[in-house]
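Missing here: one protein chain of the complex. Every other protein chain is in place.
Labels A, B and C are assigned to the chains in the order they are written; within every chain, residues are numbered from 1.
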Amino acid sequence: MFKLSQLFFRSRNQLTQKRLFVEAANDFQWLSGMSTQAGLSTARQKFMPDGRSAAKIFAPYSIYKGKAALSASPIPPTFSKLESGGFRVDRRGVIALTFWPAVGERKYDWDKRQTFALSATEIGSLISLGSKDSCEFFHDPSILSSNAGQVRKSFSIKAHDNGGGYFISLSVVNNILKTNNRFVVPITTAEFAVMRTVFNFALPHIMGWDHYTNQPPKSVDENPPKVASEFMATEWDR
Amino acid sequence: MFKLSQLFFRSRNQLTQKRLFVEAANDFQWLSGMSTQAGLSTARQKFMPDGRSAAKIFAPYSIYKGKAALSASPIPPTFSKLESGGFRVDRRGVIALTFWPAVGERKYDWDKRQTFALSATEIGSLISLGSKDSCEFFHDPSILSSNAGQVRKSFSIKAHDNGGGYFISLSVVNNILKTNNRFVVPITTAEFAVMRTVFNFALPHIMGWDHYTNQPPKSVDENPPKVASEFMATEWDR
Amino acid sequence: MFKLSQLFFRSRNQLTQKRLFVEAANDFQWLSGMSTQAGLSTARQKFMPDGRSAAKIFAPYSIYKGKAALSASPIPPTFSKLESGGFRVDRRGVIALTFWPAVGERKYDWDKRQTFALSATEIGSLISLGSKDSCEFFHDPSILSSNAGQVRKSFSIKAHDNGGGYFISLSVVNNILKTNNRFVVPITTAEFAVMRTVFNFALPHIMGWDHYTNQPPKSVDENPPKVASEFMATEWDR
Partner (left out) sequence: MFKLSQLFFRSRNQLTQKRLFVEAANDFQWLSGMSTQAGLSTARQKFMPDGRSAAKIFAPYSIYKGKAALSASPIPPTFSKLESGGFRVDRRGVIALTFWPAVGERKYDWDKRQTFALSATEIGSLISLGSKDSCEFFHDPSILSSNAGQVRKSFSIKAHDNGGGYFISLSVVNNILKTNNRFVVPITTAEFAVMRTVFNFALPHIMGWDHYTNQPPKSVDENPPKVASEFMATEWDR
């Protein structure tokens, strides 16, 4: 345990700058659905309905353990602007989990990272996990391409036998690159409590529900359009 | 139970109900991609006390299952502007649930949708549901019209016998159209956890309590009226 | 129960306008600590650090039952502006509970209302209440005046014997006016769930903690003042 904590900070100090920009690249790739270097060039204009800036934020929750590190970051949804002036969720947000291996004492190799993006329902599963429970999810990141089935990711979180925390693991079998990676990060009850709290916080946001509600009061018109009174009662929409 | 729910809607101001469902109609048109001009023309001006925009947001949480789909969206409250410059809740928000049937493999018919709008207290009931519990609500959407009693909606959520999730169902008996629709959507524990988390998040917002608190600090005067310091009692208002 | 719900709305329809301004008066009295008609005249200037408006909001959660009604509203804290430009909480916020009696069929008498302002710790007690628990608080609103001891308020919330909800009651013994009022409002589990959720939401806000965190990222200086480097390490402030 002693060494683990040292590793945490050494790796942070040395690698922060590098990691940072890789993360940025990942983000852009997620947003655009792209997986190549060109991903960065697709950074799209952000539409700001109220004129405020929407600067990109990097604030991952990172856990460094003996054999691997784990980092969690929310990725907000994107919206399509409608002709009416409204916004429709175009792509749901996720919580992106990144695993990268320890490759020596106090060294972690970010270049060997693998990611797993938790959907809203997967987050629901994780935050409702009992102290004895487990859950497991499977993703195929190339499911819609001609490479479907070539890469298989399985994520699991399993309670320790003794009840004090969980094992979080990710396996990635890549038949194209002929690679097979497995990461296991044991987390404490306290670390899981942090994840549950911030995932719970993030869930409405990655679903876009915060935008329903962060708006100022809107009053009804003094003189509502006449047509309104021709419509019927609550739930009577057909 | 039936009469209580009737009262709930009967007691609502008739014009308010009408207004509500113009909004709801707009929502459903966007959700389904049917955004006719007629629908758009009922969009009312929004009053923005602080000059920020309040663009309409569409970010439903949707669950597609074998026989039907279920979608949940918060609808914020509306406010009346007071002569004092303050705002009073005019109509409480709701969480609108929409059900629509499967009509073939991977095909769902939005035109056959039915809606049920959960009030604050109904949401309280739902989010406090134990893993073995059930609850049921009854609405009559035309309670204030000459069609009172002609349409009866009953919504229920019941724990699976095996403890792993819930059945959510809506029955709509419409004696005017001579229709009788029933939707059942089984949801997993994870899906219920998402609903509980985002309903919990949305509840203060649909009640308007976020507007009490999203305001910047307001300081007392540098020189408060002398009289103020002569009265100490917080609850001494009569 | 049938009649209760009718009462809810009849009283709302008829009395809304009146209640509204009485509530407003109460709020101003709380903010200024005043208890007289002059209370309204003490409406102080609001300082808005970011130039946004801070319109007053009225969005009580109200429960109408057979013998009395109960309404809950958060009252945000006030801040003193410091010479540094910062803000210090001047008066903590509260959740104001107002009780007023039924005085006939479908009639509630707002003029006979009594209020009880829950502090942060009292809210903590209430939101952590188990399904079999009770708690009770005592206030003397004139404790700092020459009338100390003349008015005694006791508030309690007690679980139903059958486990389905709570009784909320307020007793006010006023030896000056020679009055003795008692209100009891039975609430369901669902209504308590709403209160717990929105009180939980409101708690950080009435304590002013939302203002720590609603701010945009602040970066460190490129060139921090030299003096900073003369101070020691974390927690090493003496």
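Throughout what follows, a contact is a pair of C-beta atoms (placed from the backbone, for glycine too) under 8 Å apart; a residue touches a chain by one contact, two chains touch by 3 or more.
On a predicted model such as this, the values are computed, not experimentally measured, just so you know.
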Absent-chain contact - pick from A:Ala117, A:Ile157 or A:Val185: A:Ala117
Subunit C residues that touch the omitted chain in the full complex: 49-50, 77, 79, 82-89, 120-125, 127-128, 135, 200, 203-204, 207-221, 224-225, 227-238
Interface with the undisplayed chain - residues on subunit A: 1-2, 5-6, 8-10, 12-13, 20, 24-26, 29-30, 32-36, 38, 42, 44-50, 52-59, 61, 73-81, 87, 90-91, 94, 113-117, 139, 141-145, 151, 153, 188-194, 197-198, 201-202, 205-206, 208, 210-211, 214
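Throughout what follows, only the chains that are shown with their structure count from here on.
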Between subunit A and subunit C, centroid-to-centroid distance (C-alpha), Å: 37
Rounded Å distance, subunit B centre to subunit C centre (Cα mean): 25
Whole-Å gap separating subunit A and subunit B, where each centre is the average of the chain's CA atoms: 28
Overlap residues in subunit B, where contacts from two or more other chains coincide: 12, 49-50, 77, 79, 87, 208, 210-211, 214
